[in-house]
Each structure stands twice: as C-alpha cells, then as structure tokens.
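First up is the structure itself, then whatever we jot down about it.
With one protein chain held back, the other chains of the complex are shown just where they sit.
What follows is chain A.
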C-alpha cells in the first residue's frame, strides 16, 4: 500500500528550476525594469522617474524609424524565405544518395557563426576585391557602381542575401521533414481522384505542413527581428542610419551613449513587440484554412 502524507516537501523538487529561472530570466529582467524607471547618476545616486523614459522612447523619432525598418526587413525575410524554403523542400529528392547530399549541403550555412557569415559576405561583395562586387561592376549595368557601404539599397540587398542564404535552409529542412511525414497513400488517393499537382500541394502538402510552417515562421520572425551581428559586421548600421535596426539602435543607445534608462525602457518595449507578434502569428497559423471550401 502506498502511504499518503501531507506536507509541502514537493517544493524541494521545484526549487532547482525556480532558482535557475530566477538567475537566467527573472533577475536580469527585473534589473532592466529597475533601470527603466530610474535616472541613475552613479552608484547609490538614483532618482525615481516613473514612466519618463518610456514616454521619451515612445516618441523618439529615431526609434520609430528603426522600428519601421525592422518591420520591413523581417517582413521581407518571411516573404522570401518561407516560399523559397517550401520550393526547395518540394524540389529535394525523396530517395537515393541525393537525399543525404542535399541535406548536408543545406545544413552548411546553418553551421557557420553569424559574424563569420557577415565577414564572408562583406568580402564577397566588396567592389575592389570581392568576387561578386568586381563581377557585377565589370558588367557595367548599374548606373552607380555596386558598393554596399555607399548606397542604402546595396547595403539592403547584401543584408537580405546574407540573411536568405543563412536561414532559408532551416525553413527548407523543416518543410522537408513535414513533407516526408505525409504517407504515400495520400498521393495515391489524390491521383485516383484526378487531382492536379496544384491541388495536391494546396489540399494535402500545405495543410500537412501547417505545424512545421508555424515553427518556421515563428523562428524566422523572432530571429530576424533580433538581427544584430550581420548589419553590425557589414556597415555598423550604415550607410547613414539605413540599416540601423532595433538592436543596433539599442546597443548604440546603451553602450555608445550610455543612456541606460531609455535603453532599458526600449528593451522592454522591444521584448513586448516580439512577444505580441509571436502570439499573433501563432494564433493566425493555428486557425488559417480551417474548414475551407475546395474551389
């Protein structure tokens, strides 16, 4: 017989997790909250300022610009990487030696550290020694020679290329896993029904990839929203401020100008934006295409 006893000793089992979470998340977060509501002049010399930093940040023109830039960047990332990833997954071989060959090839970009990717692409696109930079300029097609440090558009193109090259494989691998999980019988049933290749994609493959696509969209959104290393390595946010995304601006504010109060308020706003959008995407993907009509 099991004996039942009543006390609160189960707490001891939860305690280690609580301690780890406290040190890894709660205490750092509360430090930031602490900074965001005080004006700190030095150790032991702080003034409580309430929501002043929040108000300052929410009306800061440069933050608004950075935020828009960030939305456009992350939006473009999703618009390019998700369809491209699906296409690559659909085109990948289903059996034979080609499977492992393409899986390994796809995995290579994912294994390279962020700032190394930055360095690779900077060298690749440099107008004086870079393979791509020299080649594109030798064609003499562009009115202004390609130089990612000189023109905002070129900086953006380089950044997008870097980001797409680095992370589309992740989307493709997730989609490939999703596709492989569809039993062969689904395709047979569709053939017997006389369904077209588009109908197979639309009514079998896409719905069956819902789960992996949700993960892909969330991961790519969060990660691209937090992008730092690539623009930092490329131009440090330039030319001008044209690649100053939220995290670049945040770091400039916090460690460049040492405005810890506003930077802390900014961090919390930033955190809430990421959280909010993840929630929206998750809800949207959970409900999209439920009970739709075949056309």
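FYI, a residue touches a chain if its C-beta (ideal position, glycine included) is under 8 Å from a C-beta of that chain, and two chains touch if they have at least 3 such contacts; residues count from 1.
Everything that follows uses one rule, which is that contacts and distances are computed from a predicted model.
Think of the chain that is not pictured: of "Branched-chain amino acid transport", "Phosphoribosyl transferase", "ATPase" or "ABC transporter ATP-binding protein", UniProt labels it "ABC transporter ATP-binding protein". From the options A:51, A:188 or A:283, the residue with contact to the unseen chain in the full assembly is A:188.
Residues of chain A that touch the chain left out of the display are 183, 185-186, 188-189, 191-195, 199, 203-204, 206-208, 289-294.
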